[in-house]
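Got a structure for you, questions after.
One chain of protein is taken out of this complex; the other chains stay put.
By letter and in written order, the chains are A, B and C; residue numbering begins at 1 in each of them.
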Amino acid sequence: MKAINLDYTAAAPLDQEVIQAMLPYFIEHYGNPSSGHSLGEKPRKAIDEAREKVARLIGAQAKEIIFTATASEANNLAIKGLIAGGRKKGNHIIASSIEHFSVLNQLKTLQKEGFEVTLLPVDRYGIVDPDQLASAITEQTILISIQTANPEIGTIQPIEELAALARENEIPFHTDAAAAAGWIPIDVEKTGVDLLSLAGDQFYGPKGSAALFVRRGTRMRPLIEGGIQEKGLRAGTENVPALVGMGEAARLAYDSIEERPKKIADLRDQLKESLFNEIPHLHLNGHPEQRLPRNLNISVEFVEGEALLMRLDMAGIYVSSGSSCTSQALKSSHVLSAIGVSAELAQGSLLLTLDKDSSADDITYITGQLAQVAELLRNMSPLYHQFMKEGNKNARV
Amino acid sequence: MKAINLDYTAAAPLDQEVIQAMLPYFIEHYGNPSSGHSLGEKPRKAIDEAREKVARLIGAQAKEIIFTATASEANNLAIKGLIAGGRKKGNHIIASSIEHFSVLNQLKTLQKEGFEVTLLPVDRYGIVDPDQLASAITEQTILISIQTANPEIGTIQPIEELAALARENEIPFHTDAAAAAGWIPIDVEKTGVDLLSLAGDQFYGPKGSAALFVRRGTRMRPLIEGGIQEKGLRAGTENVPALVGMGEAARLAYDSIEERPKKIADLRDQLKESLFNEIPHLHLNGHPEQRLPRNLNISVEFVEGEALLMRLDMAGIYVSSGSSCTSQALKSSHVLSAIGVSAELAQGSLLLTLDKDSSADDITYITGQLAQVAELLRNMSPLYHQFMKEGNKNARV
Amino acid sequence: MPEYSEKVMEHFTKPRNIGEIEEPDGVGEVGNPTCGDMMKFTIKVKDNRLEDVKYFTFGCGAAIAVSSMVSEMAKGKTIEDALKITNKQVAEELGGLPGNKMHCSNLGADALHKAIEDYKEKQKVEA
Partner (left out) sequence: MPEYSEKVMEHFTKPRNIGEIEEPDGVGEVGNPTCGDMMKFTIKVKDNRLEDVKYFTFGCGAAIAVSSMVSEMAKGKTIEDALKITNKQVAEELGGLPGNKMHCSNLGADALHKAIEDYKEKQKVEA
């Protein structure tokens, strides 16, 4: 049976170069970078180099990179660490309504603790309006956190414009670039953001590798207190192999920041065209152009996502959905709801993320399978039959 | 040249079994355990199994294991998470004065936020007196955190007795077992602790793998908020290979919890005897019997630790020291100071941790080298010459 | 795949009795697409027995399997016996459902019972 992954945003296999770069650090150069003796030297140099490579990917300086284990940790360090750093006084925080849960759930907690939180709406494509940000800013605003791109609908924000507003008002600006880094060019000097989260496993690096860019001069407190690793901002023995892997993945992403995303985006566009040509009643979610190269998000009208996912799985195609049934919390996607997708269409949403190894052949297979599956499920859907009847009625009138 | 690591507490190479167990999860079974489709299945089962194995090592149930990236993170989750969970009201926390910085530095922060902190003294061997704990407990005490064993001087605490006091007073008890787990039998049911931190890389598991045992029913809040991984107590994509490695290392440690530590302890005792026989003016730090099997801590009188460390390094022997010069914060060991080791002797302290692959030959080599190095450095030490003169004078009187 | 029993997978893969009975004796609709699940049962009654049971389902794997199972369980039963089918029984017959999918099992029996109620109402009117 075929096996085609279209859920690369959930996980991707390591690049061969990445795993090869990591392997020597499990057994041969197993030392602790903090050791004063020779066994610490290789690992120390290795993470210094990794730091350089990660910094280069986003236009930062190496000393501005704080390694963490996950993007969730980076987001938590960004927000809690900045607030605890407490340079700016106030109790108001602004974010977009389509942030990742590792931002949103913190804000909920902060609200309970007495902070005011403004969640900016987005337009039907998922874009934050800079004017709305401008008018949300108050004297009390101490932090603005707006993602670089959304992992679900792929929409890319006008970060430069948004960050400029923060800067004018001297408010620290954080951007969660976990879905974007490695896929679109990022330059923290150009955009002027103060904090930026990224995740190695989102660009073919290993799980357990992530980082927070902290602009020099930003006053922060650690989330994990203890030793003085990572300039005192993240205690704990460094995960040398993972960070080396992230460095190598960052190098590969940087070196191909034009070609690789373009190749995947072309395939993605072909897939989109093929699906929309062959299957009726599909809807595109997210921005038609300002979107991540590997991301396609559609809603299959009249059917529910988990059933789609299971049927496709049986055909060796792996996707994810924003339906409530596929979410462990049993809530349908807050992102789709924020861009005004109806609850019914959210239930039938499919997130398809392609890979550098996706092929044109895959597209033909996927299209055929999704067409079949959609037909099969529609044929048992009360909504579809209702629509057909009403459609027919309407046609008669 | 020889290369003998005696600093295995800083880092150890992975067991072959451990790396072999991990490898399939980088590329072949690279899926995300949270995925609803088939690619999530293998990784999900793999971390379930790892959880079982880690639980078994400490006598816990699998569902009581929360995976983290480091022991520092586990300690931060334990303390901050419990306080934020807020079942018990009060503002008083008790810990020992020889906790790891990932406990102590949190307590410093909490003190600034208004908490009362009692750091219990330890005796000259590093042991916490249960009577002193009993009299430190107040109506306000909401948490007691006492390590299972100290990574530096190796001293093992009477945890069962200490935890029983906490239980009598209905106070949650946390123990940092990062240095102990895998080396001495641990049974959370027998000791009745509520929270226990452990680190995979301390028993031949990979860096980036650690866990917090959270007794069922303990009310906690996450440190890293976001997705609902790890029962909502630690958001972020699971580091599958690292956790699989930790599971395998836990299995190996559990299966050899009698033999492996005993073999290493025997070698450690031989090393100690050999050193004390051959080199004058050595002092043992820590408890003579109640200590971790692989741990030896001595002070070499009249000389400073970094110089010792560098000279030994040139002879291919890797050790660490509690001297201020070898610490990145330029402070000499708070642990040695707490057990009453003089500042001078703390400067000349050496921490020697052995390994399952350490050999009797190594011991001969180490003894010879340390004897030479100590003599060389003593011959240039003003303290040594002063002692010799005064010693001679005293002898004359 | 979600952690479904073999039985659930079997009914999901090959759902029985899909469809809509023309001129049914009773119709029961429960749920709505907003919540993620919606079922429409139609029944044909003869001599106080469910001669035929069909359904359309919009929903997850569990919802589809539940409707299929309910249709099988109900078919041929007397009205009284069919009304005795409980949500618990449906879940049991399916070899259990994951905790977060138990609510789906409720929909199936509910929709069937609603169809039967509808049949009873119509009987009253006709009587």
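As a working rule, a contact is a pair of C-beta atoms (placed from the backbone, for glycine too) under 8 Å apart; a residue touches a chain by one contact, two chains touch by 3 or more.
Bear in mind the structure is a predicted one, so any value in this text is a computation, not a measurement.
The chain we do not see here touches A, B in the full complex. From the options A:Ser38, A:Ser256, A:Gln270 or A:Ser337, the residue with contact to the chain not on display is A:Ser38. Only one of the listed residues, B:Leu196, B:Met220 or B:Val303, touches the absent chain: B:Val303. One chain is missing from the display, and on chain A it is touched by residues 36-38, 41. Along chain B, the points of touch with the absent chain fall at residues 302-307, 310, 313-314, 323-326, 328, 330, 332, 343-344, 347, 379-383, 385.
To be clear about the criterion, only the chains that are shown with their structure count from here on.
Centres computed as Cα averages put chain B at a distance of 58 Å from chain C. As a whole-number value, the distance joining the C-alpha centres of chain A and chain C reads 40 Å.
Across the assembly, chain B contributes residues 36-38 that each touch 2 or more other chains. For chain C, the set of residues that touch two or more other chains comprises 1-2.
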